[in-house]
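Omission of a single protein chain aside, the complex is shown with its protein chains in their original locations.
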Amino acid sequence: MMEITEGSHAVAEAVRLCRPQVVSAYPITPQTHIVEALADFVANGKLDAEYITVENELSALSACVGASAAGSRAYSATTSQGLMLMAEVVFNAAGMRLPIVMSIANRAMGAPLSIWNDMQDSISLRDAGWLHFYAEDNQEATDLHFLAFKVAEDPSVQLPVFVCFDGFILSHTYEPVDILTQEQADTFLPAFAPAEKLDAKDPISFGMYATPEYYLEFRYETNEAQKRAKDAIVKYGKEFGALFGRDYSAMIEEYRLDDADTAIVAMGSMCGTIKDAIDEMREEGKKVGLLRIRVFRPFPIEEVAKALAHVKRIAVLDKNVSLGSRGGATAIEVRDALYGSTIPVKGYILGLGGRDIRKKDIKEIVSLCEKGIGDQFYGLRKELI
Amino acid sequence: MALAVGCRARPGKSRDNKTGSWRVFKPVFDHDKCSKCGMCQTLCPEGCVHEDTEGFFDPDYNYCKGCGICAAECPKEAIAMKQEEK
Partner (left out) sequence: MKELRIHGRGGQGSVTAAELIAVAAFEGGAYAQAFPAFGVERRGAPVQAFVRFDNKKIRKRSQVYEPDYIIVQDSTLIKDVNVFLGVKPGGIVIVNTEKKPDFKVPEGVRLITIDATSIALKALGLPITNTTLMGAFAAASGEIQFGALENALKHRFPGELAVKNIAAAKTAYDSVKGAA
């Protein structure tokens, strides 16, 4: 049913409908409203789950690892510094192949301390083995949780998932969202049925140690599971679409890209503003289109290469920076996907630490890209540097 | 796949690794001096000392690494460390 609500509450509702059996999280802004709502649901009997309160994020994800290994559907949520405190367990969860789902209300990394939005947190853990979904709006932020559990728990995948949405910009925004009924959710997402689980009567250990003769193969297999996740996303994204009318089978979204000369590549909530800017530029006669990346891991290499094959130039917008490299993570991935092509790819770092992104910024970046200027921080306040 | 997903393992895998060959000194148990206190079994880091039906103790030489803790701790000095003939 369509209702107008805060992004965090819509996400909490979706998580409730996914029927997690164990929730463990530590509150951190801008994620707090999600876990507050879930704690309420558990306390009021609206969600039949163990809500494990913990002393920090390291313990929160550790509790989820134990719960998931014991055969429970486990959920957590965090952001920024909280995610970094979890980092060790983030890798372990993926290596043990536990289908945990975690919401990331994306936020900048300190220092300097910033509570505001960018994507440095989840992007910094892109190599941990988790799938990465990035939402443009609160409808998607909500729906992707159902897809996340479904894909994560597929026997061919068995990998945890980050469901990422921009902190504050989405988490704190009221807008209309269609939230599934419990019956609908149950149709799409049945109970978790793990192939193996911790059981005192039939003992098993998870994530045992691997000597140099074995470790390489374990990393290989986890990477293969990432590739298989593509098929699962297509399959279940389509299934979700058939049931509820919103198809998430595509890992990328193309907006007015067919005949575009300039392609913008971006992720997350800024894509809404970019679409509005593209409509205005189109009216001015500029052929600009957008390629939005919804699934960053597994990275849709072939899909990106194909979608961009016809354009004259590409502007990649990153709300993160790989310090000491040529730019942001998305730009690096896009260049890799287009390796061997002569299409110029320019990267722009913007919106870090909550700097607002406006339509005029998008237009300015397109102009810079047309002039071949890029691979830079965009919007720097010259008086400060 | 030959590997277990998530490097998961059933218990007892360490039995495959027979560590007895590491030994230089071998504990020899003298049941005549033994008071059946069980200290050797309790303290064996390898868990390879077993009790027989009469209550006496003996090491499983397939796994005993010859560390000598049992001999050092035995209150009756009933365990002697003798050099292994290889």
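Order of writing sets the chain letters: A and B. Residues in each chain are counted from 1.
The working rule: contacts are C-beta pairs under 8 Å (C-beta built on N, C-alpha and C of every residue); 3 or more make two chains touch, one makes a residue touch a chain.
Values in this document were obtained by computation on a predicted structure and should not be read as measured data.
Shown chains touched by the hidden chain across the complete assembly: A.
Contact with the chain that does not appear here is found for just one residue of A:Asp202, A:Asp276 or A:Asp336, A:Asp276.
Only one of A:Lys46, A:Arg219, A:Arg358 or A:Lys371 touches the absent chain when the whole complex is considered: A:Arg358. Mapped onto chain A, the footprint of the missing chain covers residues 4, 6, 30, 115-117, 137, 166, 168-169, 172-176, 269-273, 275-276, 354, 356-359.
Heads up, the rule we're going with is that only the chains that are shown with their structure count from here on.
Here the spacing of chain A and chain B, counted between their Cα centres, is 52 Å.
The touching residues of chain B, when paired with chain A in their complex, are 1, 3, 5-11, 13. Across the interface of their complex, chain B is touched by residues 95-98, 158, 195-196, 203-210, 214, 217-218, 221 of chain A.
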